[in-house]
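Of the protein chains in this complex, all but one are displayed in their positions.
First chain written, first letter: the chains are A and B, and each begins at residue 1.
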Amino acid sequence: MAAGATQVEHGHEHPEGVFHQFENIDQQNESYIVGMWTFLVTEVMFFGPLFLAYILYRWQFQEYFWRTHKLLNIWLGGANTLILLFSSFTMAMGVHFAMKKDSRRQIAFLGITALCGVAFLVIKLAFEWPSKFAHHLYPGPNFAWPPHDGYDQATLALLRDVPSGAAEMFFSLYFGITGLHGIHVLVGVLCIGTIIVMKFLKFPQVEPYIPTEMVGLYWHFVDLVWIFLYPLFYLMPR
Amino acid sequence: MTHDSPEDHAAIPGQESTHHVTPISTYFSVFVLLFILMIATIAAAEYLHLPTILMNVIAMAIAVAKATFVVAVFMGVRWTTQLAKVYAIGGFVWATLLTIAFCDYITRKDELAPAWIEGKASPVTDGIMPEVGKELPRQYFGAH
Partner (left out) sequence: MSATVVGKAEVERPEPGPNYLTNGQTIASWLLTKDHKRIAMLYLISISVFFAIGGFAASLIRAELISPRGVMLESETYNRVFSLHGIVMVFFFLVPSIPATLGNFLVPMMVGARDLAFPRLNLLSWYIYVAGGILMILAMCMGGVDTGWTFYTPYSSLYSNSQVTLAVFAAFLAGFSSIFTGVNFIVTIHRMRAPGMTWFRLPLFVWAHYATSVIIILGTPVVAITLLMLFGERVLKLGFFSPELGGDPVLFQHLFWFYSHPAVYIMILPGMGVISELITCFSRRRIFGYEFVAFSTLAIAGLGFLVWGHHLFVSGQSMYQGMVFSIITFLVGVPSAIKVFNWATTIYKGSVRLQTPMLYALGFIGLFLIGGLTGLYLASMATDIMLTDTYFVVAHFHFVMVGGAVMAMMGGLHFWWPKITGRMYPDNWGKLSAAIIFIGFNLTFLPQFVVGYLGMPRRYHYYFLWPEFQPYHLLSTAGATVLAVGYLLPVCYLMWSLKYGKKAGDNPWGAKGLEWQTSSPPPTENFPVVPVVTEEAYNYDPELAEKEETLADKLEHGLEAKEDEK
């Protein structure tokens, strides 16, 4: 309601905890969930063009992209995939216990989910990306191609024939998409953290599972993007 | 309200509103399934050597299968209202962008259109294709 000197009581009655624009709690809950789904649609359209760019350039540079992708660490990527899948499971559990109004288990599972998110970011930012930076594989004026050391001879032999432009394009797409995805993971972790804090401080909530369910939908979406990212970048077939 | 109440929700006694609560066992089985699919996709990429098209199809099929399970079970779309199902499927409108934009690239031809090749199309275009280094005829720039 607008804060001001004169507040007027509206003539209608609404149940405790329901916001004033809604008639009842069911309408409020459904509205929030529909709202979150609408936002997820915008997120799909947000990631879509990046995937389009990836598909176009991979079609154009098929062989070169395949050779360049060998520089990515398939096992670190796989570990990240496992972490995200597991976090999706624990997030679903968190929502489950939120609906059952079991606060302790809800906080526990949300905490595990957040930790998984942090682990994902740590693997990416402390292991995967720094190795790329060290080998001058970040696009821009410092891009060095072909790489001289740090990889086995067979790989290096393959990479010598790849034009520098194609490799730089691959890494532009790689850093662009995984970077954007990483930002989304970070935002997700912060949202989960906020819910945990709110639960600890015992913020009054009529239907406490709704915020959790909304963040859960967002988190599953973030997992979905990675499910498509991983095979496209790390497991590229020849 | 004029919208339909969701009929396929199981009411949990003690809750204020009707909402489907998925049992833990379902979540766990789906997680195991996703794990197996992940192993499958890595194995296929590393050890299967088929033509590229087929490899891509397999990889994407596995990814779509994983996505379906996440959307249907973890996101609860299997048990929600029709509206959410429409959203979940309709969110892939970007595929139209993908398809149509891609069609541009695969139908491009890096050659002159027939009208500009001497003698190929109409007499209107014969003789006006400039040669390199020659000045263009003045009458194509306005009345003076």
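By definition in this document, a residue touches a chain if its C-beta (ideal position, glycine included) is under 8 Å from a C-beta of that chain, and two chains touch if they have at least 3 such contacts.
Only a predicted model underlies this, so the values are computations on that prediction, with no experimental measurement involved.
Undergrad: Among A:G78, A:P139 or A:G193, choose the residue that contacts the chain missing from this document, as touch is defined above.
TA: A:P139
Undergrad: Among A:A92, A:L173 or A:V215, choose the residue that contacts the chain missing from this document, as touch is defined above.
TA: Hidden-chain contact among the options goes to A:L173.
Undergrad: Tell me which stretches of chain A touch the chain missing from the display.
TA: 1-8, 10-12, 20-23, 27, 30-31, 34-35, 38-39, 41-43, 45-50, 52-53, 56-57, 60-61, 138-141, 163, 165-166, 168-169, 172-173, 175-176, 180
Undergrad: To test your reading of the contact rule: which positions on chain B touch the chain that is missing from view?
TA: On the side of chain B, residues 1-3, 83, 93-94, 96-97, 100-101, 103-109, 113, 141-143 touch the unshown chain.
By our rule, only the chains that are shown with their structure count from here on.
Undergrad: Please tell me the distance, in whole Å, between the geometric centres of chain A and chain B computed from their C-alpha atoms.
TA: Those two chain centres are 19 Å apart.
Undergrad: Under the stated contact criterion, what part of chain B meets chain A in this complex?
TA: 1, 5, 12, 15-19, 21-22, 24, 27-28, 30-31, 34-35, 38, 41-42, 44-46, 49, 52, 55-56, 59-60, 62-63, 66-67, 70-71, 73-76, 80-81, 83-84, 87-88, 90-95, 97-98, 101-102, 105
Undergrad: In their complex, what parts of chain A are in touch with chain B?
TA: Residues in contact with chain B: 23, 25-27, 29-30, 33-34, 37-38, 40-41, 44-45, 48-49, 51-52, 55-56, 59-60, 62, 74, 78, 81-82, 85-86, 88-89, 91-93, 96, 99-100, 206-207, 209, 213, 216-217, 220-221, 223-224, 227-228, 230-232, 235-238.
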